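The structure's right below; bear with me while I get my questions together.
Only one protein chain is missing; all other protein chains are in place.
And now, chain A:
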Amino acid sequence: MVVEKLDRRELDDEEVDRLFGALADATRRDIVARVLREEHSVSALARRYEMSFAAVQKHVAVLERAALVHKRRRGREQMVSGDVEAIRAAARYLDAYEAIWRGRVDRIVDLLAQDARPDDPRDAQDEQHD
C-alpha cells in the first residue's frame, strides 16, 4: 500500500526544484494556504500583506510557475486558486518518510517479540557477534 504511494512520484527534478523554491518563502506558503481554501483576487491578497500589489503579483507568479496555483481573469480582476495536486506532492514526501518509520516500528515489534522466544536461533547468533 505504502509502496504504491511511493511509486506515484512523477515530478521530475526541475519540477521539484521549482516546487521547493516556491514554498521556501513564508508569504508564498501563506498565499497557497489561503487560495487552497478559497479563490482570491490578487488585489484581495495584496490587502492582506504589508507589501505592494506588484510584490504580491510577483509571489503569485512564482507559485504559478511551480504549478501550485492557477490564475484566471474575472473582469478586471486576476483570480488565484490553489492546485490541490501540487500540494499532494508535498504529502507524498511525508508518505515516504512515514514508510521509513513504519519500517522501524515493525522492526521494534520483531525485536520485542524475540524476548518471548529465548530459544530463537537468531538470538544465539547475535550473542556470538557481541
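We take it that a contact is a pair of C-beta atoms (placed from the backbone, for glycine too) under 8 Å apart; a residue touches a chain by one contact, two chains touch by 3 or more; residues count from 1.
Please note the rule applied: contacts and distances are computed from a predicted model.
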Undisplayed chain, where the name is taken from the UniProt record, one of "Activator of HSP90 ATPase", "L-arabinose ABC transporter ATP-binding protein AraG", "Secreted protein" or "Cytochrome c oxidase subunit 1": "Activator of HSP90 ATPase"
Positions on chain A where the hidden chain makes contact: 2-3, 6, 16, 19-20, 23-24, 29, 33, 87, 90-91, 93-113, 115, 126, 130
